[in-house]
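Note that this complex is displayed minus one protein chain, with the remaining chains in position.
For chain A:
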Amino acid sequence: MAHAHAVKRYSGLMDWLTTVDHKKIGILYLISGGFFFLIGGLEAILIRIQLWKPMNDFVSPDTYNELLTMHGTTMIFLAAMPIIFALMNAIVPLQIGARDVAFPFLNSLGFWTFFFGGVLLNISWFTSTGAPAAGWTSYVPLASPMYSEGQGVDFYVIGLQISGLGTLVGGINFLVTIINMRAPGMSFMRMPMFTWTAFITSALILFAFPALTVGLVALMFDRLFDGNFFDPSSGGNVVLWEHIFWIFGHPEVYILILPAFGIISEIVSTFSRKRLFGYSSMVFATVLIGFLGFMVWAHHMFTTGLGPVANSLFSIATMLIAVPTGIKIFNWLFTLWGGSITFTSANLFAIGFIPTFVMGGVTGVMLAAAPADFQYHDSYFVVAHFHYVIVGGLVLGLFAGLHYWWPKMFGRMLNEGLAKLTFWTFYIGFHLTFFVQHFLGLIGMPRRVYTYLDGQGFNGMNLVSTVGAILMGIGTIVFLINVAVTAAKPKNAPADPWVDGRTLEWSIPSPAPEYNFAQTPLVRGYDALWKEKMDGNKGMTPAEPLGPIHMPSPSILPFFMSLGLFIMGFGLMYHQWIFTGIGAALTFGCMFLRSVYDDHGFHIDPDELKDKGVKA
(Lines give C-alpha, C1' and ligand atoms only; values in the text may rest on other atoms or scores of the structure.)
Protein backbone atom coordinates (compact mmCIF):
# COMPACT_ATOMS: atom_id res chain seq x y z
CA MET A 1 0.00 0.00 0.00
CA ALA A 2 1.12 3.52 -0.69
CA HIS A 3 0.23 4.75 2.76
CA ALA A 4 0.04 2.01 5.34
CA HIS A 5 -0.10 4.12 8.46
CA ALA A 6 -0.20 2.58 11.87
CA VAL A 7 -3.27 4.09 13.46
CA LYS A 8 -3.85 4.13 17.16
CA ARG A 9 -6.93 2.10 18.05
CA TYR A 10 -8.66 3.12 21.25
CA SER A 11 -10.73 1.04 23.59
CA GLY A 12 -13.27 1.69 26.32
CA LEU A 13 -14.48 5.25 26.83
CA MET A 14 -11.91 6.75 24.46
CA ASP A 15 -13.21 4.46 21.73
CA TRP A 16 -16.70 5.93 22.07
CA LEU A 17 -15.40 9.52 22.28
CA THR A 18 -13.27 9.16 19.16
CA THR A 19 -15.30 6.78 17.03
CA VAL A 20 -16.12 7.66 13.43
CA ASP A 21 -17.87 4.33 12.77
CA HIS A 22 -21.44 5.06 11.68
CA LYS A 23 -22.76 2.06 13.60
CA LYS A 24 -21.24 3.21 16.87
CA ILE A 25 -22.34 6.80 16.24
CA GLY A 26 -25.83 5.38 15.68
CA ILE A 27 -25.65 3.75 19.12
CA LEU A 28 -24.43 7.01 20.66
CA TYR A 29 -27.38 8.82 19.08
CA LEU A 30 -29.72 6.15 20.43
CA ILE A 31 -28.36 6.33 23.97
CA SER A 32 -28.41 10.13 24.19
CA GLY A 33 -31.67 10.49 22.26
CA GLY A 34 -33.18 7.83 24.51
CA PHE A 35 -31.92 9.68 27.59
CA PHE A 36 -33.52 12.93 26.43
CA PHE A 37 -36.69 10.96 25.56
CA LEU A 38 -36.87 9.84 29.20
CA ILE A 39 -36.39 13.43 30.41
CA GLY A 40 -39.06 14.69 28.00
CA GLY A 41 -41.36 11.86 29.04
CA LEU A 42 -40.88 12.64 32.71
CA GLU A 43 -41.77 16.25 31.97
CA ALA A 44 -44.92 15.06 30.19
CA ILE A 45 -45.96 12.94 33.16
CA LEU A 46 -45.42 15.88 35.52
CA ILE A 47 -47.64 17.99 33.22
CA ARG A 48 -50.33 15.30 33.30
CA ILE A 49 -50.13 14.98 37.11
CA GLN A 50 -50.67 18.72 37.41
CA LEU A 51 -53.75 18.46 35.18
CA TRP A 52 -55.35 15.34 36.67
CA LYS A 53 -57.85 17.41 38.69
CA PRO A 54 -59.09 21.00 38.52
CA MET A 55 -57.16 23.74 40.34
CA ASN A 56 -54.33 21.36 41.19
CA ASP A 57 -51.22 22.87 42.78
CA PHE A 58 -48.73 20.07 42.15
CA VAL A 59 -46.42 22.48 40.31
CA SER A 60 -46.41 26.28 40.23
CA PRO A 61 -47.60 28.10 37.09
CA ASP A 62 -44.02 29.12 36.28
CA THR A 63 -42.73 25.59 36.66
CA TYR A 64 -45.60 24.37 34.49
CA ASN A 65 -44.57 26.78 31.74
CA GLU A 66 -40.99 25.52 31.98
CA LEU A 67 -42.12 21.89 31.88
CA LEU A 68 -44.35 22.57 28.87
CA THR A 69 -41.61 24.39 26.97
CA MET A 70 -38.90 21.88 27.75
CA HIS A 71 -41.16 18.90 27.01
CA GLY A 72 -41.82 20.14 23.48
CA THR A 73 -38.30 21.32 22.77
CA THR A 74 -36.66 18.22 24.20
CA MET A 75 -38.95 15.77 22.46
CA ILE A 76 -38.63 17.37 19.02
CA PHE A 77 -34.98 18.38 18.90
CA LEU A 78 -33.27 16.14 21.43
CA ALA A 79 -35.28 12.92 21.40
CA ALA A 80 -37.11 12.40 18.10
CA MET A 81 -34.45 13.78 15.75
CA PRO A 82 -31.51 11.93 17.36
CA ILE A 83 -33.35 8.59 17.45
CA ILE A 84 -34.14 9.08 13.76
CA PHE A 85 -30.44 9.78 13.22
CA ALA A 86 -29.63 6.67 15.26
CA LEU A 87 -31.58 4.46 12.86
CA MET A 88 -30.34 6.34 9.79
CA ASN A 89 -26.73 5.90 10.93
CA ALA A 90 -27.17 2.29 11.89
CA ILE A 91 -29.06 1.19 8.80
CA VAL A 92 -28.78 3.46 5.73
CA PRO A 93 -25.13 2.65 4.85
CA LEU A 94 -25.94 -1.06 5.22
CA GLN A 95 -29.01 -0.77 3.02
CA ILE A 96 -27.07 0.79 0.15
CA GLY A 97 -24.12 -1.57 0.44
CA ALA A 98 -21.63 1.08 1.62
CA ARG A 99 -18.69 0.57 3.95
CA ASP A 100 -19.27 3.87 5.72
CA VAL A 101 -20.91 7.26 5.35
CA ALA A 102 -19.36 9.85 3.04
CA PHE A 103 -17.95 11.96 5.90
CA PRO A 104 -17.19 9.81 8.96
CA PHE A 105 -15.48 12.70 10.75
CA LEU A 106 -18.42 15.05 10.16
CA ASN A 107 -20.75 12.31 11.33
CA SER A 108 -19.01 12.29 14.68
CA LEU A 109 -19.01 16.11 14.74
CA GLY A 110 -22.76 16.12 14.08
CA PHE A 111 -23.36 13.82 17.01
CA TRP A 112 -21.23 15.77 19.46
CA THR A 113 -22.67 19.17 18.54
CA PHE A 114 -26.19 17.75 19.00
CA PHE A 115 -25.14 16.27 22.33
CA PHE A 116 -23.52 19.40 23.74
CA GLY A 117 -26.38 21.58 22.47
CA GLY A 118 -28.86 19.33 24.26
CA VAL A 119 -26.83 19.27 27.46
CA LEU A 120 -26.56 23.08 27.37
CA LEU A 121 -30.31 23.44 26.97
CA ASN A 122 -31.03 21.12 29.89
CA ILE A 123 -28.50 22.77 32.20
CA SER A 124 -30.98 25.67 32.29
CA TRP A 125 -32.99 23.68 34.87
CA PHE A 126 -30.20 24.17 37.38
CA THR A 127 -29.77 27.93 36.95
CA SER A 128 -31.35 30.51 39.22
CA THR A 129 -33.64 31.84 36.46
CA GLY A 130 -34.81 28.40 35.45
CA ALA A 131 -35.53 26.72 32.15
CA PRO A 132 -36.99 28.52 29.11
CA ALA A 133 -40.73 29.07 29.60
CA ALA A 134 -41.90 30.73 26.37
CA GLY A 135 -43.19 27.57 24.68
CA TRP A 136 -41.30 25.36 22.22
CA THR A 137 -42.22 27.88 19.49
CA SER A 138 -40.69 30.66 21.60
CA TYR A 139 -43.01 33.30 20.14
CA VAL A 140 -42.05 36.93 20.61
CA PRO A 141 -42.86 39.21 22.38
CA LEU A 142 -43.25 36.53 25.09
CA ALA A 143 -39.67 35.37 24.42
CA SER A 144 -38.31 38.91 24.21
CA PRO A 145 -36.03 40.22 26.95
CA MET A 146 -38.91 42.31 28.33
CA TYR A 147 -41.28 39.40 29.02
CA SER A 148 -38.75 36.57 29.49
CA GLU A 149 -36.19 37.94 31.86
CA GLY A 150 -33.26 35.86 32.98
CA GLN A 151 -31.32 33.34 30.95
CA GLY A 152 -34.06 30.78 30.21
CA VAL A 153 -34.71 31.67 26.57
CA ASP A 154 -30.98 32.30 26.03
CA PHE A 155 -30.43 28.63 26.78
CA TYR A 156 -33.09 27.84 24.17
CA VAL A 157 -31.62 30.01 21.40
CA ILE A 158 -28.01 28.98 21.98
CA GLY A 159 -28.65 25.31 22.75
CA LEU A 160 -30.74 24.90 19.61
CA GLN A 161 -28.21 26.73 17.45
CA ILE A 162 -25.49 24.32 18.55
CA SER A 163 -27.59 21.19 18.19
CA GLY A 164 -29.08 22.48 14.92
CA LEU A 165 -25.57 22.71 13.51
CA GLY A 166 -25.13 19.01 14.23
CA THR A 167 -28.40 18.17 12.51
CA LEU A 168 -27.45 20.18 9.40
CA VAL A 169 -24.07 18.46 9.19
CA GLY A 170 -25.80 15.09 9.54
CA GLY A 171 -28.27 15.96 6.78
CA ILE A 172 -25.52 16.88 4.29
CA ASN A 173 -23.63 13.73 5.22
CA PHE A 174 -26.57 11.44 4.43
CA LEU A 175 -27.35 13.24 1.17
CA VAL A 176 -23.79 12.73 -0.10
CA THR A 177 -23.66 9.19 1.26
CA ILE A 178 -26.83 8.18 -0.57
CA ILE A 179 -25.85 9.95 -3.81
CA ASN A 180 -22.22 8.84 -3.99
CA MET A 181 -21.75 5.67 -1.97
CA ARG A 182 -24.34 3.23 -3.34
CA ALA A 183 -23.10 -0.26 -4.25
CA PRO A 184 -22.92 -1.25 -7.94
CA GLY A 185 -26.42 -1.87 -9.26
CA MET A 186 -28.12 0.02 -6.41
CA SER A 187 -29.89 2.59 -8.60
CA PHE A 188 -32.12 5.19 -7.02
CA MET A 189 -35.24 3.25 -7.93
CA ARG A 190 -33.86 0.13 -6.26
CA MET A 191 -33.19 1.83 -2.94
CA PRO A 192 -35.11 0.53 0.07
CA MET A 193 -37.91 2.83 1.22
CA PHE A 194 -36.19 3.69 4.50
CA THR A 195 -33.15 4.92 2.58
CA TRP A 196 -35.43 6.95 0.31
CA THR A 197 -37.14 8.62 3.25
CA ALA A 198 -33.76 9.24 4.91
CA PHE A 199 -32.68 10.92 1.67
CA ILE A 200 -35.72 13.21 1.45
CA THR A 201 -35.58 13.96 5.18
CA SER A 202 -31.93 14.98 4.80
CA ALA A 203 -32.85 17.30 1.94
CA LEU A 204 -35.56 18.88 4.10
CA ILE A 205 -33.05 19.31 6.93
CA LEU A 206 -30.65 21.04 4.55
CA PHE A 207 -33.24 23.58 3.40
CA ALA A 208 -35.17 24.05 6.66
CA PHE A 209 -32.55 24.29 9.40
CA PRO A 210 -30.69 27.38 8.10
CA ALA A 211 -33.96 29.34 8.40
CA LEU A 212 -34.23 28.31 12.05
CA THR A 213 -30.61 29.32 12.58
CA VAL A 214 -31.35 32.82 11.27
CA GLY A 215 -34.39 33.09 13.53
CA LEU A 216 -32.43 31.95 16.56
CA VAL A 217 -29.54 34.29 15.75
CA ALA A 218 -31.97 37.19 15.41
CA LEU A 219 -33.63 36.38 18.73
CA MET A 220 -30.19 35.99 20.31
CA PHE A 221 -29.15 39.42 18.98
CA ASP A 222 -32.33 40.92 20.41
CA ARG A 223 -31.78 39.31 23.79
CA LEU A 224 -28.02 39.60 24.21
CA PHE A 225 -26.95 42.58 22.10
CA ASP A 226 -29.97 44.85 22.24
CA GLY A 227 -31.09 44.22 18.66
CA ASN A 228 -34.49 45.28 17.36
CA PHE A 229 -35.69 42.46 15.10
CA PHE A 230 -38.72 41.62 17.19
CA ASP A 231 -39.15 44.77 19.26
CA PRO A 232 -42.11 46.79 17.89
CA SER A 233 -41.12 49.92 19.83
CA SER A 234 -37.94 50.07 17.73
CA GLY A 235 -39.58 49.12 14.47
CA GLY A 236 -39.25 45.36 14.85
CA ASN A 237 -41.95 42.90 13.84
CA VAL A 238 -43.25 40.05 15.98
CA VAL A 239 -45.04 38.28 13.12
CA LEU A 240 -41.66 37.96 11.41
CA TRP A 241 -40.62 35.45 14.07
CA GLU A 242 -43.73 33.37 13.41
CA HIS A 243 -42.92 33.24 9.70
CA ILE A 244 -39.28 32.32 10.21
CA PHE A 245 -40.08 29.75 12.86
CA TRP A 246 -42.74 27.98 10.81
CA ILE A 247 -40.83 28.13 7.52
CA PHE A 248 -38.48 25.89 9.44
CA GLY A 249 -41.11 24.35 11.70
CA HIS A 250 -43.43 22.86 9.16
CA PRO A 251 -40.77 21.07 7.11
CA GLU A 252 -39.52 19.90 10.51
CA VAL A 253 -42.66 17.81 11.08
CA TYR A 254 -42.06 16.10 7.72
CA ILE A 255 -38.41 15.65 8.67
CA LEU A 256 -39.78 13.72 11.63
CA ILE A 257 -42.51 11.69 9.98
CA LEU A 258 -40.92 10.68 6.67
CA PRO A 259 -38.36 8.29 8.24
CA ALA A 260 -41.24 6.70 10.16
CA PHE A 261 -43.00 6.14 6.82
CA GLY A 262 -39.83 4.46 5.57
CA ILE A 263 -39.58 2.21 8.63
CA ILE A 264 -43.23 1.17 8.34
CA SER A 265 -42.76 0.38 4.64
CA GLU A 266 -39.81 -1.92 5.39
CA ILE A 267 -41.53 -3.73 8.24
CA VAL A 268 -44.94 -4.16 6.61
CA SER A 269 -43.27 -5.57 3.51
CA THR A 270 -40.98 -7.94 5.44
CA PHE A 271 -43.65 -9.35 7.71
CA SER A 272 -46.22 -9.71 4.92
CA ARG A 273 -43.59 -11.58 2.87
CA LYS A 274 -44.54 -9.39 -0.08
CA ARG A 275 -42.90 -6.77 -2.19
CA LEU A 276 -43.97 -3.30 -1.05
CA PHE A 277 -47.11 -2.43 -3.02
CA GLY A 278 -46.64 0.52 -5.37
CA TYR A 279 -42.95 1.14 -4.63
CA SER A 280 -42.54 3.86 -7.25
CA SER A 281 -45.68 5.66 -6.11
CA MET A 282 -44.29 5.47 -2.56
CA VAL A 283 -41.12 7.19 -3.75
CA PHE A 284 -43.14 9.77 -5.63
CA ALA A 285 -45.38 10.41 -2.62
CA THR A 286 -42.34 10.87 -0.36
CA VAL A 287 -40.77 13.41 -2.71
CA LEU A 288 -44.08 15.23 -3.09
CA ILE A 289 -44.65 15.42 0.66
CA GLY A 290 -41.15 16.82 1.05
CA PHE A 291 -41.81 19.44 -1.62
CA LEU A 292 -45.26 20.47 -0.39
CA GLY A 293 -43.94 20.58 3.18
CA PHE A 294 -42.29 23.92 2.35
CA MET A 295 -45.51 25.47 1.01
CA VAL A 296 -47.76 25.22 4.04
CA TRP A 297 -46.07 26.99 6.94
CA ALA A 298 -48.72 29.71 7.35
CA HIS A 299 -51.40 27.16 8.34
CA HIS A 300 -49.87 27.54 11.80
CA MET A 301 -50.75 31.24 11.57
CA PHE A 302 -54.36 31.26 10.33
CA THR A 303 -55.45 33.36 13.31
CA THR A 304 -52.53 35.77 13.03
CA GLY A 305 -54.43 37.88 10.53
CA LEU A 306 -52.74 37.29 7.17
CA GLY A 307 -56.04 37.80 5.36
CA PRO A 308 -58.45 35.51 3.53
CA VAL A 309 -56.36 35.12 0.35
CA ALA A 310 -53.26 33.89 2.17
CA ASN A 311 -55.35 31.69 4.45
CA SER A 312 -57.15 30.11 1.48
CA LEU A 313 -53.95 29.38 -0.40
CA PHE A 314 -52.24 27.82 2.60
CA SER A 315 -55.44 25.94 3.38
CA ILE A 316 -55.54 24.33 -0.07
CA ALA A 317 -51.82 23.57 -0.09
CA THR A 318 -52.18 21.87 3.27
CA MET A 319 -55.09 19.75 2.17
CA LEU A 320 -53.09 18.70 -0.92
CA ILE A 321 -50.61 16.91 1.35
CA ALA A 322 -53.38 14.49 2.27
CA VAL A 323 -53.16 13.10 -1.28
CA PRO A 324 -49.61 11.67 -1.22
CA THR A 325 -50.12 10.64 2.39
CA GLY A 326 -53.28 8.79 1.40
CA ILE A 327 -51.32 7.04 -1.37
CA LYS A 328 -48.95 5.76 1.29
CA ILE A 329 -51.71 4.52 3.59
CA PHE A 330 -53.35 2.57 0.76
CA ASN A 331 -50.01 1.15 -0.36
CA TRP A 332 -49.38 -0.23 3.12
CA LEU A 333 -52.87 -1.73 3.24
CA PHE A 334 -52.40 -3.32 -0.20
CA THR A 335 -49.02 -4.66 0.90
CA LEU A 336 -50.72 -6.36 3.84
CA TRP A 337 -53.58 -7.55 1.62
CA GLY A 338 -53.12 -11.22 0.82
CA GLY A 339 -49.74 -11.37 2.54
CA SER A 340 -48.80 -14.12 4.98
CA ILE A 341 -48.54 -11.77 7.92
CA THR A 342 -46.46 -12.53 11.03
CA PHE A 343 -47.41 -10.45 14.05
CA THR A 344 -43.99 -9.86 15.53
CA SER A 345 -43.65 -6.97 17.96
CA ALA A 346 -42.11 -4.79 15.23
CA ASN A 347 -45.05 -5.54 12.97
CA LEU A 348 -47.55 -4.81 15.77
CA PHE A 349 -46.08 -1.34 16.10
CA ALA A 350 -46.16 -0.92 12.32
CA ILE A 351 -49.74 -2.08 11.93
CA GLY A 352 -50.80 -0.08 14.99
CA PHE A 353 -49.24 2.94 13.34
CA ILE A 354 -51.54 2.86 10.30
CA PRO A 355 -54.97 3.63 11.86
CA THR A 356 -53.41 5.93 14.47
CA PHE A 357 -51.68 7.98 11.82
CA VAL A 358 -54.85 8.12 9.72
CA MET A 359 -56.61 9.68 12.70
CA GLY A 360 -53.86 12.26 13.05
CA GLY A 361 -54.11 12.93 9.33
CA VAL A 362 -57.87 13.42 9.42
CA THR A 363 -57.66 15.96 12.23
CA GLY A 364 -54.88 17.58 10.21
CA VAL A 365 -57.27 18.12 7.30
CA MET A 366 -59.86 19.44 9.74
CA LEU A 367 -57.33 21.95 11.08
CA ALA A 368 -56.35 22.89 7.54
CA ALA A 369 -59.80 24.37 6.95
CA ALA A 370 -58.99 27.94 7.93
CA PRO A 371 -62.46 29.04 9.14
CA ALA A 372 -62.80 25.95 11.32
CA ASP A 373 -59.28 26.47 12.62
CA PHE A 374 -60.41 29.67 14.30
CA GLN A 375 -62.41 27.38 16.58
CA TYR A 376 -59.74 24.73 17.10
CA HIS A 377 -56.80 27.11 17.43
CA ASP A 378 -54.91 26.99 20.74
CA SER A 379 -57.27 24.34 22.12
CA TYR A 380 -56.55 20.78 23.17
CA PHE A 381 -57.80 19.67 19.75
CA VAL A 382 -54.48 20.85 18.33
CA VAL A 383 -52.59 19.06 21.11
CA ALA A 384 -54.46 15.86 20.28
CA HIS A 385 -53.77 16.27 16.55
CA PHE A 386 -50.03 16.72 16.74
CA HIS A 387 -49.59 14.02 19.34
CA TYR A 388 -51.46 11.62 17.05
CA VAL A 389 -49.01 12.33 14.24
CA ILE A 390 -45.85 12.65 16.31
CA VAL A 391 -46.40 9.99 18.99
CA GLY A 392 -48.94 7.83 17.16
CA GLY A 393 -46.93 8.28 13.96
CA LEU A 394 -43.28 8.90 14.61
CA VAL A 395 -42.80 7.30 18.04
CA LEU A 396 -44.64 4.12 17.06
CA GLY A 397 -42.51 4.11 13.91
CA LEU A 398 -39.34 4.47 15.96
CA PHE A 399 -40.38 1.68 18.33
CA ALA A 400 -41.16 -0.47 15.30
CA GLY A 401 -37.77 0.30 13.78
CA LEU A 402 -35.91 -0.32 17.04
CA HIS A 403 -37.55 -3.71 17.56
CA TYR A 404 -36.94 -4.60 13.91
CA TRP A 405 -33.30 -3.52 13.66
CA TRP A 406 -32.22 -4.17 17.28
CA PRO A 407 -30.53 -7.47 16.34
CA LYS A 408 -28.68 -5.73 13.48
CA MET A 409 -27.48 -2.96 15.79
CA PHE A 410 -26.59 -5.05 18.85
CA GLY A 411 -26.48 -8.68 17.77
CA ARG A 412 -29.21 -9.69 20.22
CA MET A 413 -32.92 -10.26 19.73
CA LEU A 414 -35.21 -8.29 22.02
CA ASN A 415 -37.53 -10.44 24.10
CA GLU A 416 -40.74 -10.76 22.06
CA GLY A 417 -43.02 -11.16 25.10
CA LEU A 418 -41.79 -8.01 26.78
CA ALA A 419 -41.83 -6.23 23.42
CA LYS A 420 -45.49 -7.10 22.92
CA LEU A 421 -46.22 -5.92 26.46
CA THR A 422 -44.49 -2.64 25.56
CA PHE A 423 -46.67 -2.35 22.51
CA TRP A 424 -50.00 -2.95 24.25
CA THR A 425 -49.31 -0.74 27.28
CA PHE A 426 -47.89 2.07 25.17
CA TYR A 427 -50.55 1.82 22.48
CA ILE A 428 -53.51 1.70 24.85
CA GLY A 429 -51.93 4.37 27.04
CA PHE A 430 -51.41 6.57 24.02
CA HIS A 431 -55.01 6.43 22.86
CA LEU A 432 -56.28 6.93 26.42
CA THR A 433 -54.11 10.02 26.77
CA PHE A 434 -54.83 11.75 23.52
CA PHE A 435 -58.17 10.52 22.15
CA VAL A 436 -60.14 12.37 24.83
CA GLN A 437 -58.09 15.51 24.22
CA HIS A 438 -59.89 15.99 20.88
CA PHE A 439 -63.12 16.43 22.81
CA LEU A 440 -61.51 18.49 25.57
CA GLY A 441 -60.44 20.86 22.80
CA LEU A 442 -63.83 20.89 21.11
CA ILE A 443 -65.59 21.79 24.36
CA GLY A 444 -63.14 24.62 24.85
CA MET A 445 -60.18 23.66 27.02
CA PRO A 446 -57.29 25.93 26.01
CA ARG A 447 -53.82 24.44 25.62
CA ARG A 448 -50.72 25.67 27.48
CA VAL A 449 -52.67 26.75 30.60
CA TYR A 450 -51.45 25.27 33.88
CA THR A 451 -54.86 24.48 35.34
CA TYR A 452 -58.62 24.64 34.81
CA LEU A 453 -61.71 25.38 36.88
CA ASP A 454 -64.12 22.80 38.23
CA GLY A 455 -67.55 22.41 36.68
CA GLN A 456 -66.64 22.89 33.02
CA GLY A 457 -66.89 19.24 32.08
CA PHE A 458 -63.08 18.92 31.82
CA ASN A 459 -62.49 16.79 34.92
CA GLY A 460 -63.24 13.26 33.78
CA MET A 461 -61.42 13.42 30.47
CA ASN A 462 -58.34 14.98 32.06
CA LEU A 463 -58.24 12.14 34.58
CA VAL A 464 -58.45 9.57 31.75
CA SER A 465 -55.69 11.41 29.94
CA THR A 466 -53.42 11.32 32.99
CA VAL A 467 -54.02 7.60 33.52
CA GLY A 468 -53.13 7.03 29.86
CA ALA A 469 -49.91 9.01 30.21
CA ILE A 470 -48.86 6.87 33.16
CA LEU A 471 -49.61 3.75 31.10
CA MET A 472 -47.35 5.08 28.34
CA GLY A 473 -44.69 5.61 30.99
CA ILE A 474 -45.11 1.98 32.07
CA GLY A 475 -44.76 0.88 28.44
CA THR A 476 -41.49 2.79 28.18
CA ILE A 477 -40.22 1.21 31.41
CA VAL A 478 -41.07 -2.26 30.07
CA PHE A 479 -39.02 -1.40 26.98
CA LEU A 480 -36.08 -0.39 29.19
CA ILE A 481 -36.40 -3.67 31.12
CA ASN A 482 -36.42 -5.49 27.81
CA VAL A 483 -33.22 -3.69 26.77
CA ALA A 484 -31.57 -4.64 30.08
CA VAL A 485 -32.73 -8.27 29.89
CA THR A 486 -31.56 -8.53 26.30
CA ALA A 487 -28.16 -7.02 27.08
CA ALA A 488 -27.53 -9.87 29.52
CA LYS A 489 -28.20 -12.53 26.89
CA PRO A 490 -25.51 -13.97 24.60
CA LYS A 491 -24.86 -12.17 21.35
CA ASN A 492 -26.18 -14.82 19.01
CA ALA A 493 -28.54 -13.18 16.56
CA PRO A 494 -28.14 -14.64 13.08
CA ALA A 495 -27.47 -12.44 10.04
CA ASP A 496 -31.12 -12.64 8.98
CA PRO A 497 -32.96 -13.04 12.29
CA TRP A 498 -36.45 -12.47 10.84
CA VAL A 499 -35.68 -15.08 8.15
CA ASP A 500 -37.58 -13.02 5.59
CA GLY A 501 -35.18 -10.06 5.40
CA ARG A 502 -35.38 -8.44 2.00
CA THR A 503 -32.73 -5.74 2.02
CA LEU A 504 -28.93 -5.67 2.10
CA GLU A 505 -28.51 -5.14 5.86
CA TRP A 506 -29.70 -8.72 6.44
CA SER A 507 -27.00 -10.15 4.16
CA ILE A 508 -24.19 -9.40 6.64
CA PRO A 509 -23.58 -10.62 10.21
CA SER A 510 -25.43 -9.15 13.23
CA PRO A 511 -24.01 -6.82 14.40
CA ALA A 512 -22.29 -5.68 11.22
CA PRO A 513 -18.49 -5.84 11.26
CA GLU A 514 -16.79 -2.45 11.32
CA TYR A 515 -16.15 -2.57 7.55
CA ASN A 516 -19.79 -3.69 6.94
CA PHE A 517 -19.20 -5.61 3.71
CA ALA A 518 -16.06 -7.72 3.25
CA GLN A 519 -16.81 -7.44 -0.46
CA THR A 520 -19.10 -4.79 -1.88
CA PRO A 521 -22.27 -6.59 -3.03
CA LEU A 522 -23.67 -6.52 -6.55
CA VAL A 523 -27.30 -5.39 -6.49
CA ARG A 524 -29.50 -7.02 -9.12
CA GLY A 525 -32.89 -5.56 -8.29
CA TYR A 526 -35.22 -3.97 -5.76
CA ASP A 527 -35.22 -5.93 -2.46
CA ALA A 528 -31.69 -7.02 -3.32
CA LEU A 529 -31.36 -9.88 -0.83
CA TRP A 530 -34.88 -11.19 -1.48
CA LYS A 531 -34.10 -11.38 -5.19
CA GLU A 532 -31.05 -13.54 -4.50
CA LYS A 533 -33.10 -15.73 -2.16
CA MET A 534 -35.77 -16.18 -4.84
CA ASP A 535 -33.12 -17.04 -7.39
CA GLY A 536 -31.84 -19.74 -5.04
CA ASN A 537 -28.56 -18.03 -4.19
CA LYS A 538 -27.10 -18.27 -0.69
CA GLY A 539 -26.18 -14.60 -0.45
CA MET A 540 -25.21 -11.58 -2.42
CA THR A 541 -22.88 -11.83 -5.41
CA PRO A 542 -19.73 -9.83 -4.66
CA ALA A 543 -18.94 -6.97 -7.00
CA GLU A 544 -15.21 -6.96 -6.23
CA PRO A 545 -12.45 -9.39 -5.22
CA LEU A 546 -11.41 -9.70 -1.59
CA GLY A 547 -8.88 -6.95 -0.86
CA PRO A 548 -7.61 -4.57 1.79
CA ILE A 549 -10.33 -2.28 3.12
CA HIS A 550 -9.64 1.37 3.74
CA MET A 551 -10.97 2.73 7.03
CA PRO A 552 -11.01 6.28 8.45
CA SER A 553 -9.03 6.95 11.63
CA PRO A 554 -10.77 7.70 14.91
CA SER A 555 -10.47 11.29 16.13
CA ILE A 556 -11.11 13.21 19.32
CA LEU A 557 -11.32 16.53 17.44
CA PRO A 558 -15.13 16.48 16.90
CA PHE A 559 -15.61 16.15 20.66
CA PHE A 560 -13.43 19.17 21.40
CA MET A 561 -14.85 21.23 18.54
CA SER A 562 -18.32 20.76 20.04
CA LEU A 563 -17.04 21.35 23.56
CA GLY A 564 -15.63 24.65 22.27
CA LEU A 565 -19.07 25.67 20.99
CA PHE A 566 -20.58 24.67 24.35
CA ILE A 567 -18.11 26.89 26.24
CA MET A 568 -18.61 29.68 23.73
CA GLY A 569 -22.39 29.46 24.26
CA PHE A 570 -22.03 29.96 28.01
CA GLY A 571 -19.61 32.81 27.48
CA LEU A 572 -22.08 34.60 25.20
CA MET A 573 -25.00 34.04 27.52
CA TYR A 574 -23.34 35.48 30.60
CA HIS A 575 -21.24 38.05 28.72
CA GLN A 576 -18.04 36.35 29.87
CA TRP A 577 -15.89 37.28 26.90
CA ILE A 578 -12.87 35.31 28.13
CA PHE A 579 -14.90 32.10 28.01
CA THR A 580 -16.31 33.04 24.62
CA GLY A 581 -12.74 33.49 23.40
CA ILE A 582 -11.56 30.21 24.91
CA GLY A 583 -14.48 28.34 23.34
CA ALA A 584 -13.95 29.93 19.93
CA ALA A 585 -10.21 29.22 20.10
CA LEU A 586 -10.91 25.58 20.94
CA THR A 587 -13.36 25.13 18.06
CA PHE A 588 -11.30 26.97 15.46
CA GLY A 589 -8.10 25.37 16.75
CA CYS A 590 -9.59 21.93 16.19
CA MET A 591 -10.74 22.97 12.70
CA PHE A 592 -7.18 24.14 12.02
CA LEU A 593 -5.71 20.83 13.18
CA ARG A 594 -8.24 18.90 11.09
CA SER A 595 -7.28 20.87 8.00
CA VAL A 596 -3.52 20.69 8.49
CA TYR A 597 -3.10 17.03 9.44
CA ASP A 598 -4.33 14.71 6.73
CA ASP A 599 -6.25 11.64 7.80
CA HIS A 600 -4.87 8.82 5.68
CA GLY A 601 -6.86 6.25 7.61
CA PHE A 602 -5.69 2.67 7.74
CA HIS A 603 -6.30 -0.59 5.96
CA ILE A 604 -7.73 -3.86 7.14
CA ASP A 605 -6.02 -6.69 5.27
CA PRO A 606 -8.04 -9.60 3.89
CA ASP A 607 -6.56 -12.06 6.39
CA GLU A 608 -7.85 -9.93 9.26
CA LEU A 609 -11.37 -10.05 7.91
CA LYS A 610 -13.00 -11.97 10.64
CA ASP A 611 -16.13 -10.83 12.34
CA LYS A 612 -15.28 -7.90 14.54
CA GLY A 613 -18.73 -6.60 15.26
CA VAL A 614 -19.69 -3.43 17.03
CA LYS A 615 -19.25 -3.91 20.74
CA ALA A 616 -22.13 -2.50 22.70
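Couple of notes before you dig in:
Just so we're on the same page, a residue touches a chain if its C-beta (ideal position, glycine included) is under 8 Å from a C-beta of that chain, and two chains touch if they have at least 3 such contacts; residues count from 1.
Simple rule for what comes next: contacts and distances are computed from a predicted model.
Of "Carbohydrate ABC transporter membrane protein 2 (CUT1 family)", "Aldouronate transport system permease protein", "Cytochrome (Ubi)quinol oxidase subunit III" or "NADH dehydrogenase chain M", only "Cytochrome (Ubi)quinol oxidase subunit III" is the UniProt protein name of the chain excluded from the display. Residue A:G227 is the one among A:G227, A:G539 or A:G589 that touches the chain missing from this view.
One of A:L87, A:I549, A:M573 or A:C590 touches the chain omitted from the figure, and that residue is A:I549. The chain omitted from view is touched by exactly one of A:L17, A:I31, A:V214 or A:V449, namely A:V214.
The missing chain, though absent from the display, is touched by one residue of A:L175, A:L348, A:V436 or A:L557; that residue is A:L175.
Residues of chain A in touch with the missing chain: 2-3, 102-103, 168, 172-173, 175-176, 179-181, 206-211, 213-215, 217-218, 221-222, 225-229, 231, 234-237, 240, 244, 247, 547-550, 592, 595-596, 598, 600-601.
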